[in-house]
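Take a look at the structure below.
Left out: one protein chain. Kept in place: all the others.
Chain nomenclature is as follows: A, B, C and D, assigned in order of appearance, with residue numbering initiated at 1 for each chain independently.
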Amino acid sequence: MTKRVDEILSWYESDHPGVLKNLRWMMDTGALAGTGKFVILPVDQGFEHGPARTFAKNPSGYDPHYHFELALKAGCNAYAAPLGFLEAGARTYAGQIPLILKLNNSDSLYSPKNPKPAVTGSVQDALRLGCAAIGFTIYPGSDLRDDMYQELREISEEAKACGLAVVVWSYPRGEGLSKKGETAIDVCCYAAQIAAQLGAHIIKVKPPTDFIEQDAARKVYESEGIPISTLAERTKHVIQSSFNGRRIVIFSGGEAKGADAVKEEIQGLADGGAFGSIMGRNAFQRPLPEALELLKSIQEIHRAAK
Amino acid sequence: MTKRVDEILSWYESDHPGVLKNLRWMMDTGALAGTGKFVILPVDQGFEHGPARTFAKNPSGYDPHYHFELALKAGCNAYAAPLGFLEAGARTYAGQIPLILKLNNSDSLYSPKNPKPAVTGSVQDALRLGCAAIGFTIYPGSDLRDDMYQELREISEEAKACGLAVVVWSYPRGEGLSKKGETAIDVCCYAAQIAAQLGAHIIKVKPPTDFIEQDAARKVYESEGIPISTLAERTKHVIQSSFNGRRIVIFSGGEAKGADAVKEEIQGLADGGAFGSIMGRNAFQRPLPEALELLKSIQEIHRAAK
Amino acid sequence: MTKRVDEILSWYESDHPGVLKNLRWMMDTGALAGTGKFVILPVDQGFEHGPARTFAKNPSGYDPHYHFELALKAGCNAYAAPLGFLEAGARTYAGQIPLILKLNNSDSLYSPKNPKPAVTGSVQDALRLGCAAIGFTIYPGSDLRDDMYQELREISEEAKACGLAVVVWSYPRGEGLSKKGETAIDVCCYAAQIAAQLGAHIIKVKPPTDFIEQDAARKVYESEGIPISTLAERTKHVIQSSFNGRRIVIFSGGEAKGADAVKEEIQGLADGGAFGSIMGRNAFQRPLPEALELLKSIQEIHRAAK
Amino acid sequence: MTKRVDEILSWYESDHPGVLKNLRWMMDTGALAGTGKFVILPVDQGFEHGPARTFAKNPSGYDPHYHFELALKAGCNAYAAPLGFLEAGARTYAGQIPLILKLNNSDSLYSPKNPKPAVTGSVQDALRLGCAAIGFTIYPGSDLRDDMYQELREISEEAKACGLAVVVWSYPRGEGLSKKGETAIDVCCYAAQIAAQLGAHIIKVKPPTDFIEQDAARKVYESEGIPISTLAERTKHVIQSSFNGRRIVIFSGGEAKGADAVKEEIQGLADGGAFGSIMGRNAFQRPLPEALELLKSIQEIHRAAK
Partner (left out) sequence: MTKRVDEILSWYESDHPGVLKNLRWMMDTGALAGTGKFVILPVDQGFEHGPARTFAKNPSGYDPHYHFELALKAGCNAYAAPLGFLEAGARTYAGQIPLILKLNNSDSLYSPKNPKPAVTGSVQDALRLGCAAIGFTIYPGSDLRDDMYQELREISEEAKACGLAVVVWSYPRGEGLSKKGETAIDVCCYAAQIAAQLGAHIIKVKPPTDFIEQDAARKVYESEGIPISTLAERTKHVIQSSFNGRRIVIFSGGEAKGADAVKEEIQGLADGGAFGSIMGRNAFQRPLPEALELLKSIQEIHRAAK
C-alpha cells in the first residue's frame, strides 16, 4: 500500500472500488510489488502463431501449468492468456497470481487484408476463473477497427461493472497503414490515445520507432520540435499521449532476441517512464533458469528507473 | 431562471422534466448563465486526429484534467469529450460543470470512402459519470448515414428516457457530396433539419458558406430569393431550418486560426441568431491565458447579440 | 358513429378493439367526420427533400406548430410527420387531432441506386406522443425491399398489439423499375396489394398513370380488357387490388401544382372510389388562406363522391 | 378545446403527451365535453358484490352491452369496468366512448380482516382494448396497503409510459380504521393525498362525513378551525388535499338511494368544487329512462357549478 500505488490508483477516479482492488492486486504482487511497475507474462502465441513456432524451442511451454509456474517463480505481476490456457490451471493456482483473460485472439492460418481477432471468451469466464482483468486487442488502421472498438466498448462496460480491470493491446495494423507505420512514433502514440479514450485501464503498445507515418502528424512533430530520436524520448511521448501519464502504459517485448538486446530495449523504455513490460516469447522460449534470470534483470531495470 | 431560459425550455414540450433539468443546467452554468447562449468546450480531437496533432501545440492538453479546468475557468456551459477523457476527471470535477459524453468517434488512421464513427460509450456510461447530455455524430451524405441515424434513434430514445439531453453533431460528409458541399448553405440547413427531425435537443453544425451544392435546392434559393451572402444571413437561415428557431443550434469553431478571424466569424454567427459556439482547437491549442481571453471575447459577442 | 364508418371498421375483423378505436378516431375527426373519407396532412418533406425546397415557398412551414394549426383549421382527419416535428407540438396539441408518427424516412443528400429509408422512431415513441397510428414507407422494386418489408412486419406487429393503426406508404422505386414504371397502373396496383398483404390498415399510393410496366402484366390487362384509360378507372382498379375495397386506400397529392390541376386529379380519384387524399406540398406550400380553401374543396369533392 | 380543459391539462406537466391526449379525450366526450367536469359510469359491482345484488333490480344490467349503451346515451365522459365486461363490448363500441380498465378487483365471497383486491388485468389488455385509462383500487388503512401501493406503482409506471391515464379508487378500509372512519373527513383527505402522491391523474374518493377519525388530526382541525360542517366545505377540503386542486378529484355515488338524495349530495359536492361524479349503482340499477334523467340532472349540477 505504498504512496506510489495509491497515486496510480487515484487516476482511475471514475472506476468502481472493485476495479481498483484488482489494479492494486496486480501492483501488490511479485517482485515489483509496491513500486507501481509491471512485468507481466503473456502467453497467447500458441493461438496467434501456432504451437510449434511458439513452444518447440522450450517444450516445457506446451504444458499450461508451466506458464503459471514461470510467472510465479519469476515474480511477475500477472499472467495473461486465452481461455483454454487459463482454464487448464486456474484451479491449481487459484489466487496465487492475478490472471488476465485475453478475450479475443487471431490465429495465423488465414491472413486477411483487414484483420480482426475473434472474441474467444467472456467477462463471465473471467469472473468464474477468478481473473483480475480482461485483455482485449484492437487493430487501429484496419478497415474493421470500428467493430473492434464497439466490441471492446461492450465488453469493457460489462467488465468494469463487475470490477474487472481492462487491459488493451493496441496494435496498429491494416489497410490504413504501411508495414513500417505499424510501429511509427505518431501511430504508436495515436494507438495509445485511442485505447485511453476507449476507457482502457492498462494500455499495451509496441516500442515505437523514430519513423513518422502520417503527413499531417509529421508537420506537427517538426513545427513543435517534438524530440523522438531516442527510445527514451519516444517512450516519454507515448506516456504523454496516454492522458499525460494518467494511465498505466506497458510495452511488449516483441520477437525473441538476445538477452542483451532485450535489456537494452527495456532500459530505453524505463528511461522514458514506461510502467513496465509484458514479455512473452523472450521469457517462455528460454530454458527456465535463463528465463528467470532475464525477467529478474528486467524487473531490476524497471525498479531502478525513477 | 430567466424568462429566456424558460422560453427555450418550453420548446421541448414532449420531453421528460429530467431532460429539461439538464438543458437548464447547461443554460444556468458559466459566464453565459441565464442568457440562453452557449459556449461549449469539446475535446474529441485526440481520438479524431491523434494526440500530437491535437495537443503538441499546447502540451497541457495531454492531461485530461486540463480541459475540465479550462472549461471551468473560461466559464463554459459544458464540456464534451469521449469516454476516456471524461472518466479521467469526472470524480474530481463531479457536479462542477455539465458534461457531454461523446458516444461515437472516428479515428483517422484509416479513411474509408464512406465514413462512420464507432460507438465508443453508452447511455449507462453517461449516467454513471453524471453527464448532462450525450453527444452523437451523424454524417448525412455518407452511404452509411442510415446506420448512424438508426444508432442515434436507439441511443437517443434510451437517453431521453433517462432524462439526458441529446446533442447531435450533424456533419455532412461522404459519397453523396462534394468536398465544398460539406459546408454549403443548402447542405448545412438540410443537416440541421435532419438532426432536428431525428429528435436532437441541441444541434451542432459547421458555419455555412455561400456555396449551394444541390441543383434542386439552388432553384428554390433563387426563385424565393433567400439571402445567403453574409454569414449572418446564412446563420439565420440555418436557425430557421431548425424548426424555425425552436431548437438550440450551435456552431463549431472549425480549424485553429487567428483570434481575429475567430472573432469575426463568431460575430457573423451571433448576428444571425446563433445560440452559441462549440469551440475546441481554437481554445485548448492556445496557451491558457490566450484561450481564456478568446473564450471571454466570444462569450461577450454572443451575450451582446440580441 | 355512422353506418359507413361501422362498415369500414368491420373489414378489420382480426384486429384488436384498440386498433378500431384509432381508425374510428381518424374517421370521426375533422370536416369529413362520419363519411369514411380522409384528407390527411403529411409533412415529412423537410426530412425527405430538405428544408428550403420544402418550406421556403411558405416560410410559416419552418415552424412545427404551423402544421398542427393547418391540419386543425383545415379539418383534416390526421397529421403525419417524423419524430422531431411531432415532439415539437404533441403536448400543445395533445388530443386535438389524430397523429401519425412516420417511423422511417429518407433524406436526399445521398441517392443510392437502391434506396431504403432509415428507421427514425419507435412504437414506444408513438405511444408516448399519443399517436393514433404509425406510418411506414416501403419501396417495392428496390433491391432492399425485403429489409423494409421485414422492418414493417416487426414494427407493425408491435404497433397492432398496442392498438395503433398502421399506415403504409407504398412507393415503388429502385433497380427493378423504370422511372415511368414507378406510377404505372400495374405497379401501383401491385404496390397496393403488397401493402395490404403485409397487413396495412391504411394504404397510401400515388395516383397511377395509364402506363404498364411489366410485360407479364400487360398481357393480362389486354386479354381481360381491364379499363385503365381514365384516372377514375385506374383508381377503381387500385381499390379492387386492395382486397376488393376492404382496405382504406388513399392517394398522395404529389408535387406542388396549380389548384385546378389538383382538383381535377382529386375528382378523378374520387370518381374511382378513393377513400381520400394525403396532401402535403400542395397544402403547406400555399399561403394559409389558399391552403385552407384548396383543402376544403378537396374535402367537398371526396364527400360528394358516392 | 376550451381554456378550462387546457388549464387542467397544464397541471399534468411531467406526463407524456399521450397521457394528456387521453385525459383530453375524456374531457372532450359526452354531455360535459369542454367543461372540465366528469360524470363517469363504473360497473365493477358484479365482481365486487355479486351479480344478483348488482343487476337483479334492473336485469338489463346483466348484459355487458347495456352499460356501454347507458354510458353513451347518458353522455358520460367514460365507462369503467373489469376485463370481462370490457372485452364483451370493446369491439362493438370501439372508439365511441373512453374506456377505463379496472385492473384490480375484490369479490365478497370471502371477507378477510385486511382486504386486498386481486390484479385482474394488465396494461397490455388496456392497450389492445383501446382504453383511455387504467383504474386501480387502493385500501389505505389495510395491513396490506403497501402491497397495493407497490402494485399501483409498477402498473402506473407502465401505463404512463404507454400514454394511458391512471385513475385511482382510494377507499380507506381495513384494520387501521373504524367503520365510521372509512368516510371520515380527515381519512378521506388523507386517502386523496396518498393517491395524488402515488401519481394518480384522476382520484376517486367517497363523499366525506363530518366525522374525524384520528386524534392527531382532530387537534389540527380544531386549532386551525378548518370548516367541515357542510358537504361543500368538506369537498373543498378534499380538493385542497389533492394538491390544492391540481389533480382531478371525483366522488363516488355510493349505495343506491332516492333521486332527490342523490341530487342533494351532488349539489354539495359541486358546491365544494368537485370535478365530478363516478356513479354506478345509482345509475344502472334504475330503469333506463330514470337513469338517463338522473344522470342528466347530475351533469347539469356539475356544469352549473362555478
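In this section, a residue touches a chain if its C-beta (ideal position, glycine included) is under 8 Å from a C-beta of that chain, and two chains touch if they have at least 3 such contacts.
Just so we're clear, the structure is a prediction, and the values are computed from it rather than from any experiment.
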Chains on display which the left-out chain touches in the complete complex: C, D
Residue, one of D:K37, D:R91 or D:K160, that touches the chain absent here: D:R91
Contact residue for the chain not shown (choose from D:V5, D:L70 or D:L83): D:L83
Residues of chain C (touch criterion as defined above) contacting the omitted chain: 13-14, 16-17
Interface with the undisplayed chain - residues on chain D: 46-47, 49-53, 55-57, 59, 62-64, 82-92, 105, 107-112, 116-122, 124-125, 128-129
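To be clear about the criterion, only the chains that are shown with their structure count from here on.
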Any chain that touches chain D and chain C: B
Chain centre separation (chain A, chain C; CA means) in Å: 58
Chain A and chain B: spacing of chain centres that average the CA atoms, whole Å: 36
Shared-contact residues (touching 2 or more other chains) in chain B: 13-14
Contact graph of the chains (line, ring, star, complete, other): other
